[in-house]
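One protein chain omitted, others in place.
Let's turn to subunit A:
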């Protein structure tokens, strides 16, 4: 759908996630990395990570060190790269990232092979879903990217994803995987991004592997660490979240895409990837917790209502101080190893299980209440039927029954 309506540009910015009308005017500065891109033959030429902002002297210093190391990479050990990636500002620019990301996950030059053509892969059963999501990934490309280049990159993206799930057939594609894949592709190009994505997807410690199992149960389990981590940081906040019943869904896209899906600023996304590529697999959940802790005042001021809370949390402001958030997350991790949280997570899951059981019971009741209260609403496909007065004789009974049914419907808790 290439037809752009004039107001579409401002419109799509407020829809990046959550998208509640209440706050839709908030992040109007949207993507701020617009550059003209003339050529994409090598990924570094995309250069849409540069902000042309005043560079602070620490960063200038770090840049020098990075260049020194990159001029003679063979004598640099992994720890040094990891230090660069984790410390303030991360790897600074995509030019460095392109070379260092593969090193962080141990990808070698030999693994960077030429990808097959899309036609060879189009018979894969997940092909349609992947293409559907790739076609809807426009927002992840630099604004102003010429049409042909964008389409070429989108084809590369589809190939990249399919290559991984063909190589590891037990891994299942999930919506959001394409957001990780595109970040790697934009930074590292189509050859290096394949072994990189493989490394992240397959293996005992691969951070994306839990998301690619037959069901989302493992993912859900890992996300359940968020609340106990938050509790370690701020008891009252955790209480507030739990009371609202907001659950963990608001953080699901953050975790599944390492924030790629949910942040407007490309520079924030790649900065986080610098860190995540060399952090423990559960670290993104700690960042999620740190982010919620950072927004504690907003959360505490929000109604204890599931919808409001989901809405507030799922939309991320554009000016989040990720350097601070990463420091907090690191501290939380050091002080609260996942193993120490296992007990709390188990307790939380037990409570949820109980809630689920109650819900199911309620659903059954709801269905039963309806069936008994009034006939299944076949008639309302034509609204006037619904509005017609019931026949005089049965009216009183029907009305009473309907009232009861509706009452049970709205206050099922009273009929438990």
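Rule of thumb we're sticking to: a contact is a pair of C-beta atoms (placed from the backbone, for glycine too) under 8 Å apart; a residue touches a chain by one contact, two chains touch by 3 or more; residues count from 1.
The criterion applied here is as follows: contacts and distances are computed from a predicted model.
Between the listed names "cyclin-dependent kinase", "Distal membrane-arm assembly complex protein 2", "Ras-related protein Rab-33B" or "CMP/dCMP-type deaminase domain-containing protein", the UniProt record for the complex's undisplayed chain reads "Ras-related protein Rab-33B".
Touching the missing chain, out of A:62, A:98, A:124 or A:178, is residue A:178.
Within the complete assembly, A:252 is the residue of A:66, A:252, A:326 or A:348 that touches the hidden chain.
Of the listed residues A:105, A:118, A:166 or A:308, the one in contact with the hidden chain in the full complex is A:308.
Among A:216, A:296 or A:320, only A:216 touches the chain left out of the display.
Touching the chain that is not shown, out of A:105, A:138, A:166 or A:320: A:138 (per the contact rule at the top). Mapped onto subunit A, contacts with the missing chain fall at residues 1, 3-5, 7-9, 11-12, 14-24, 129, 132-133, 136-139, 172, 174-176, 178, 214-217, 220, 247, 249, 252-253, 256-257, 261, 298, 301-303, 305, 307-308, 310-312, 314, 356, 359, 362-367, 370-371, 374, 376-384, 386-387, 389, 399, 402-403, 405-407, 409-410.
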